[in-house]
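For this view, one protein chain was removed and the others were kept in their places.
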């Protein structure tokens, strides 16, 4: 089955990105297709290659980045929400790309299910 | 009177930084002293010089930055919360500085009142 | 309102696919950005010619309250974008009756015409959707 | 637990100034980071030799719940830091009775000894503070 | 006495309830941001605020009321409207501030 994922919060203040990551990972392990993970609102902060979590804590930017590359999953960051929050091409972690908000609607059209994670 | 200000959220998802800014501005206009504005949790994102809000919207990073310089107010960003969220010396807006969390306690000791703004 | 114009998505990739999209607004304006940024999502969706419904419930009904004056908090007023919805053919606007009643509000307090649904009717409408985006 | 050791603040600047600091935790663990990052603030405060009280109320009582197992959500367990509080001489821990009762919890469910206060007693204690930091 | 600040709507979160449970006689309560919604006379928090007004002062931040399209005549009687200047004066006038985030 085809899933689209929307992440509305950054990797620290809320659990949204953790839950989205765990869900996405489990879905891939079960053989489902992830059409796209779209990052909106403060969710764009999940794509920042400047983030350096404590060494004994999980690193969600790295986890998403690796998942995106290993499973060839599109990790799309809303360009206008990102611009406001300081996300540019230069500080995107590998595997993430900036895109228009239309790609969120596209994810809804192309997916059998869209699942939203937020605060 | 001496005020300390704590800001726990970034400049977009929540109104906390707006309220803190308006309060701080009003306090300065009334002749009060702002001992320190301390940015913690996602509040560190208020210091990012990479942030580019829409042209017709307020720019809280710039507003804080200007207030800090014009009134010589300490704008201190928790270095460890900042590191996790990608805030480093290189992307601090003018007037902000990275500091240890002890400066929050110091603000409490040095102020007559500490006011917390968050989600 | 948005940095992107809907026009830039007018390609042929999605021609013919029409899904029922529902956008649900449940949070008050200004205290958080969700309603405001959701407006951009809703406007962009019009370029894809989908079957779009927009719901306001819980404190989301305050997004449509008449008389927002944001000058003294120095934030952008969300009202003009809702008034512009009609021009983008976004006409299916629903408000939950229970949310209005609990707040002592009536449809006359709202700045655009809406259809008022009971929680049960709203639940039935939700069940007909293909995609639900909430914030 | 924290990147900074309290020791680095052991300068003489604040010697002799002792204020009553109260830290109030009202949010559940893991769903948001506030309780977790508040631990760092509380630990740092010990270097300043202030009169520190820590309150757990509303869903903040779950921060102290015994038996947290965070392996399957891949997040850091908040429990060890609370157990370490005693070693930092953070011994004034208060829990609101009404919050425990509403959740069907008792002090035996908590991983460290606490003093249970009624809402009224907690209000009186709050009124004695110089600085209150909440999140 | 404490100045309690409440920045969340009573329809979204329980913050105001917690504040009112703990707040002592003579204290102040300032509603700001989405918290101003609690001040509506037609709303679900009106009764609790009326009770609170018998032995506490309740304030609401005018700029946040204006932003959300709410007016003075919509409010529970006895609640005082302040602007940011008034907010500053309240903080200076009470002894401590507790934010119910």
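Residue numbering begins at 1 within each chain, and the chains themselves are lettered A, B, C, D and E in the order written.
In the analysis below, a residue touches a chain if its C-beta (ideal position, glycine included) is under 8 Å from a C-beta of that chain, and two chains touch if they have at least 3 such contacts.
Keep in mind that what you see is a predicted model, and the values were worked out from it rather than measured.
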- Neighbouring displayed chains - absent chain, whole complex: A, C, D, E
- On chain A, what residues meet the omitted chain? 1, 3, 8, 15-16, 19, 22-23, 25-27, 29-30, 32, 112-119
- Message: Need a quick check: the contact residues on chain C for the chain that isn't drawn.
- Response: 24, 26, 34, 57-58, 96, 98, 119-120, 122-124, 126-127, 129-132, 134-135
- Note on the structure: Note that chain E touches the chain not displayed via residues 11-14
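Throughout what follows, only the chains that are shown with their structure count from here on.
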- Chain of greatest Cα-centre distance to chain D: C
- Task: Work out the mean Cα position per chain and let me know which chain is farthest from chain E.
- Result: A
- Item | Where chain A and chain C are represented by their mean Cα positions, the distance between them in whole Å | 24
- Could you tell me the distance, in whole angstrom, between the mean C-alpha positions of chain D and chain E? 26
- Find the geometric centre of each of chain A and chain D from their Cα atoms only, then give the gap between the two centres in Å, rounded to an integer. 33
- Query: In chain D, which residues are in touch with two or more of the other chains?
  - Reply: 3, 33-34, 130-132, 134-135
- When you check chain B against every other chain, which residues touch at least two of them? 8, 12-13, 15, 22, 41, 54, 80, 83, 114, 116, 118-119
